[in-house]
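Heads up, the thing below is written out as C-alpha cells.
With one protein chain withheld, the remaining protein chains of the complex are depicted in position.
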Amino acid sequence: MNPAVTLLNLVLCFAGFGALALSLDRHHRDALGSRVPAGRVLPLRLAGWCLILASLAVAIAFEGANFGPVQWIGALTGAALLVVGLASYRPAWLRPAALSALPLGILLLPVVLAG
Amino acid sequence: MRQGLRQSMAWLHAWSGLVVGWVLFAVFVTGTASYYKAEISQWMRPELGAVQADPVRSADLAAAFLKGKMPDAAGWYIELPKPEEPLITVHWWKSLEGPFHQALLDPETGAPTKARATKGGDFLYRFHFELSMPPMLGRYIVGACALVMLVALVSGIVTHRRIFADFFTFRRGKASQRNWLDAHNVTGVLALPFHLMIAYTGLVTLAPMYMPWGVQTAYKGDEIRFFVESGMMPEMRAPAGRPGELASVGAMVATATARQGEAPEGIGIYNPGDAQASVVATFEEPHGLAHLHPQIAFDGATGAVLATNGGVRAAATTSAVMVGIHEAHFAGPALRVLFFLCGVLGAATVATGLVLWTVARTPKGAREAGLGLRLVRILNLGTIAGLPVAVAAYFLANRLLPVDLAARAEWEVGAFFAAWLLVALFGAARAEARAWPEAFAAAALLFCAVPLVSAATTGAHPFAAGARFVGFDLAMLALAAGFAFAARKAGRGVLDTARRRAARTPAEEAFQA
Partner (left out) sequence: MSARPIIGLRYRAAVLGRVLLAALGGYAVAALATGLLSLVLPMPRSEAVVTATLLSFALMVAVVVAVFAVRSLGRAALVVAGLALPLGLGLWLAGAFAGAA
C-alpha cells in the first residue's frame, strides 16, 4: 500500500468536497459572504463530483479493484471531516484550501507513478 | 410511534438507538482500539525485545509444554512468535465447551515467560465482542446490538432527509439541541459507509453462530462438513479411540514452511494423545481483502500431509472479504489511521445521539426531570466519560502494579472496571453540568499521565536511546488533548447556561411579581 496514493486520494476528495460545500448557499455565504451566484452551482457540483470520481479512479488504478474502493471510502470520510472542520471553524480558508489541494495533487502524481 | 413514515422512523431511530447506545459505544471504543491491538500488547509487555525466534524449535518447545500440561486434551493450539509479539501463546482444552486454558511461553526456553502478566490488547479486543461476559452470552448481546444498530441506521437515514444539504453543516454556538443534532448528523453521515459496513460485517464474522439455520437444513447441523466443503477447512480424521504417539510438531512446521514458502502463524493439534491425531498448520492470510487462511492438515502420528483447504468459491469469498474488511488486517499504516478515525466517528455518533436524546427531552422551565431521563443522563455520563477513564486506568495499572503480583493480569482488569464504576458513581452523585467537564478532565489527566508514569517506571520515554513506544506515547497525549478540549467545551456549556440563567432571573422575578 503506497502512502502517496492514499494522500492523492485524500487530496482529490478534499478538493471535490470543498467544491460541493461551496455550491451550497450556507457555506458559500460563510466563506465568501454571498449566496452562490446562479450560474456557479452547476459548475461547482460538476467539479466536485468529477474530483470525487477521479479519486475513485486513482484508487482503483493504483490499488486494484479490491483495495481501491476500500481506500477510497476511507479517504472520503477523512476528506469530508476536514471540509466540515474548515466550514464550521475557518470558513474563509475553505476556497483557498480546496484550490491549493489541486496543485498538491499534481505534485503528488509523479511520486505516485514512480511508486 | 406516530403516524406517517418519517415520524414512525424518527421514533424508531430514537428508541432503538437509545437501548443499544451504551453497549454500542463500548463496542466502538474497544473495537477501534483493537485496530492497534498488537501495538497495545507490545507496550503492555515492555520487557520483551525483538527476538528472531525459530518457528520449528518454538513448535517443539510448545508441544513439550502442552504434553506436560494435558496429554489427553481434546485440542492444543500453538500461536508461533511474531516479530511484534515475541512469545509463544499456547491454548489447551479438554472439551469444546471449555474451559480453555492459556499460557505464554518464552521462545528461548519454552518455559512460561518472565514478562509481566497482562491480558494486553487482547482484553480490549475480546471486550469488543464478548463484553467481559461469559463468551456466548456476550456474543449474542453484541450481535443483537449490531442488528439494532443497522435498524437505527436505516431509520436514521429515512428520518434525516436533508442528507446532502446538511452534509457539511455543523452550526457552532447555536441553540444547544441544534448543535447536538448537527454533531450527530455530521459524525453519522460522514462515516455512513463505514457504519453500515462495520455493523453488517460484524454480524458476518459470527454468522454461523447467529444464523445457523442454513447449516441446519442443508447439512443437518454438521458444521465441520460445511466448513470443509466451502474450502475454509481441510478434511480431518476422527480420533481412533486408542492411544498413540505424536510425531515431532517441529518437523511438520518445517514441512509446512517448505510447501508454503513461509512459516505458519499457528498450529492446531486435535486429539494429541490419540493414534489418529490431526495437526493443522494455519498461515497468515495472503495479501488481499479476504480473511482466508491457507491450512495444511498432517497425520499426527506420521507427520505425512493429509489435506489442504482451498477452492473457495464466490459466495464464501464474499463472506471472507466481509470479515477481512471488518478486521482490516490488510490495511497499511495510512489506511489504518483512516479506519481508526472512522471508528472514532462511530463512537462519536453514538455518544452525540445519546446526549441528544436527553437534550431533546429536557423539560422546559423549572419542571423537574423525570426518573427515566435522570437515569439515562447518569448512564450516558458513566459510559461516555467512564469508559475512556477506564481504558487509561487499565494502561496505568499495567505500569504501576508490582511486576510479580499474584493474579496481576486480573488486577489490571479490576482497575479497568473499578475506574469505570467510580466515574459512574461520581456522575450519579454530582450535578450533571459539573460532572461532564470534571469527568473529561479526569480522562485527560489520566491519559496524560500514561507516558509520564511509563517513563518513570520503565525508563522507556521518547527521548531515550532506542525508544520503542513513541507512537503509543503520542497517541496517549493526543487522547489527553482531545479530552481536555471536550472538558473545556462541556465546561463552557455550563458557563453559558449559568449566564443565561443569571440574565433571565430578574425578568422571571419581574414576571412572578
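Note that the chains take the letters A and B in the order they are written out, and that residue 1 is the start of every chain.
As a working rule, a contact is a pair of C-beta atoms (placed from the backbone, for glycine too) under 8 Å apart; a residue touches a chain by one contact, two chains touch by 3 or more.
All values reported here derive from a predicted model rather than from experimental measurement.
Considering the entire complex, the omitted chain makes contact with B. Note that of B:L18, B:A38, B:M70 or B:V151, the residue touching the chain absent from this view is B:V151.
From the set B:A240, B:A360, B:L375 or B:L405, the residue in touch with the chain omitted from the display is B:A360, counting the whole complex.
What subunit B contributes to its contact with the hidden chain is residues 1-3, 5, 8-12, 14, 147, 150-151, 154-155, 200, 203-204, 207-208, 210-211, 213-221, 226, 229-231, 313-316, 318-319, 322, 360-362, 364.
We adopt the following convention: only the chains that are shown with their structure count from here on.
Separation between the centroids of subunit A and subunit B, computed from CA atoms only, is 31 Å. Of all residues in subunit A, only 1, 3, 6-7, 17, 20-21, 24, 26-27, 66-67, 70-71, 73-78, 80-81, 83-84, 87-89 touch subunit B in the complex they form. Listed in rising order, the residues of subunit B touching subunit A in the complex are 165, 167-172, 186, 190-191, 193-194, 197, 288-289, 321, 325, 330-335, 338-339, 341-342, 345.
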